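Some notes on the structure that comes next.
One chain of protein is taken out of this complex; the other chains stay put.
When the chains are written out, they are named A and B in that same order, and each has its own residue count from 1.
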Amino acid sequence: MTTFTVLAIVAVLAALGVVLFSSPVRSAICLVVNFFVLAFVYFILNAELLGITQIIVYTGAIMVLFLFVIMLLNLGGPQAWKERREFRTVLGFGFGAALAGVIASQLITHFREHSRPFADDGYGSPQAIGRVLFTQYVWPFEVASVLLLVGIVGSILLAKRKL
Amino acid sequence: MTDWLIQQSPAIQATVRVLVFVLPLLLLVPGLIWWERRLLSWMQDRIGPNRVGPFGLLQPIADGVKLFFKEDITPSTVDRAIYFVAPAVALFPAFAIGGTLPWGPHYGPLMHWTPIANVNIGILYVLAISSLGVYGVVLSGYASNNKYSLLGGLRSSAQLISYELAMGVSLACMVMATGSLKMTDMIAAQMEPLWGIQSLGWLQNWFLFTPFGLISAVVFLICMVAETNRTPFDLPEAENEIIAGYHTEYSSMKFAVFFMGEYATMFVFSGVFATVFLGGWNLLPINWDVVAAQVPALAGIARAMDGLTYWLAPIWFLGKCATGITFYIWLRATLPRLRYDQLMSLGWKSLLPLAVANFIVVAIWIMGTKLYGPGGGWAGGLLGLAIVYALYLNFVSATRKSGWGAKDRLAMVDKSARTIDLVDPNVAGGTR
Partner (left out) sequence: MGDYIAIVILVGLAAVICGAMVSLSFVLGPKNTTPYKQSPYECGVQPLGDARERFPIKFYLVAMLFILFDIEVVFLWSWLTVFKNADLAYQTFSFGAVMVYMVLWIIGDAYVIRVNAIDWDETTSLHPAKLGEPDPAALPVTARDLELVGGAR
């Protein structure tokens, strides 16, 4: 439990950093930390493969792309943008609170039933997932490969000047 | 010691395991730097550092102390927070990467000492943490607000992610051959009879000695050198092009931290290579207990060797790591730096297809072994190799047809040569 508390505090602080920093690069770093710590939360919930996938895909790959895009657009200059205060800010807070309420209304009942989320040993192990993925979910697996192929072709078509 | 350790709470046991791994690594870094400087000087017919301490052994420590007390210059234009964080981020993976690395047998006397965490995803953890190495580079390049740093950081990050891919696939082949992601299981799989043939039971099945393992090892070795930014892949630090790349603006210990990270990562990656391809902590690829059982005449020696391998395992593992480091230094002394387009095409057009082809061959191999025994594995593997090679040749010829080659280029030069005022044909390269 103490492990979870430490991880949760770091994760929440990092998440706050994402929102509160005005420089996009700093926000991105906080997001990296958040994803990384989140992976460890998955680990202690017995979701091993999910956690390590989180680090490999999100922390190691997608955030690099994020940083590249931020640097590509040169957003992170010293004169970072300041948001103007207007009615939309208030509206944003309102919608945010509403969303939090909706999520909480679904979650709180579960929290009442269990003192902490629980999964059996080996539930999220690579072996268990490999078993299921290639028997029950083999069709989505193949479709995913087509999707990735489309992604490859699409990104090249978009980014390449001349083929 | 072990008795004392078992009585402690899990958290304290874990802390002890971590300290036993991290502190020696921290202390080894100056030694590695000394070894690189000495060996490199011998290779270049110089003497190298020999003044501070015996054989100059204390030189890196003296350098470190000096660097700690040097002025920490922060250029006025940098993004201060990121500028401070970046070296720490660069050093972080170096220490965190070894979390699942067994530096001795995980049973017997070292049971509670190694690896730090024998988790189900051992090798993936190494891959995941090494993928964090990009951030140190890209952030320091960005934060420095220096054109050379930015260029170096960008080039380096593109290089790191390109080679990570081939590294992942080459490790995937070995995971498939093992059937587990645990690093201790990978060592156990390499202690089985060679090529799965029972009569060769006295030889260990080190993956380097299997055909597909050899291909994977070559790919992994190249990627490993590229991941640590070492020659011939040290483009981020190509001093004649971009000063010192991403750490141009760093001074005092912050500058040295990048190198600490580099050396520690080199060491741990050597350990990973030893674990995945060289049988981990085993001294020789021989199953001594099988020898003792089969050849009674050699039973005494075999049993002695078995004990030696088993009880001094960390020393053999360290020896393999040291060999890896020496290989790195040898490469640095031998090979010139790659050009950037060569670097990218090597990673994407040679190593990645090779690793993927190898992946398919291993899959066919395992199917063949399951259906027809070890012979079927060999046949299936060779058949797969032949198919892949045929496809490759077909593909290469197709690419050649579509591209434009040296002939077209020469025709163009021929046409343009008359219009360009050539100054002196004896001065080669770029003379207009």
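Everything below uses one rule, namely that a residue touches a chain if its C-beta (ideal position, glycine included) is under 8 Å from a C-beta of that chain, and two chains touch if they have at least 3 such contacts.
Keep in mind the model is a prediction, meaning the values are calculated, not measured.
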Options B:W195, B:W311, B:F327 or B:Y340, residue touching the unrepresented chain: B:Y340
Given B:I47, B:I73 or B:A293, the one touching the chain that is not displayed: B:I73
Residue among B:L5, B:M176, B:V290 or B:A379 touching the omitted chain: B:M176
Absent-chain contact - pick from B:I243, B:A299, B:L312 or B:L383: B:I243
Missing-partner contacts on chain A, residue numbers: 3, 6-7, 40, 43-44, 46, 49, 53, 56-57, 60-62, 64-65, 68-69, 71-74, 76-77, 121, 126-127, 129-131, 133-135, 138, 141-142, 144-146, 148-149, 151-153, 155-156, 159-163
Residues of chain B (touch criterion as defined above) contacting the omitted chain: 10-11, 14-15, 17-19, 21-22, 26, 67-77, 84, 87-89, 91-92, 94-96, 99-100, 116-119, 124-125, 142, 144-151, 154, 157-158, 161-162, 164-165, 168-169, 172, 175-181, 243, 248-249, 252-254, 257, 260, 340-341, 344-345, 347-349, 352-353, 356, 359-360, 363, 366-367, 370, 395, 398-399, 402-404, 408-410, 412-420, 422, 425, 428-432
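Everything that follows uses one rule, which is that only the chains that are shown with their structure count from here on.
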Complex contacts: residues of chain B adjacent to chain A: 77, 79, 81-82, 85, 119-121, 124-125, 127-129, 131-132, 134-135, 138-139, 142, 150, 154, 157, 161, 164, 181
Chain A to chain B touching residues, read off their complex: 23, 25-26, 29, 32, 36, 48-49, 51-52, 55-56, 59-61, 64, 67-68, 71, 76, 78, 125-127
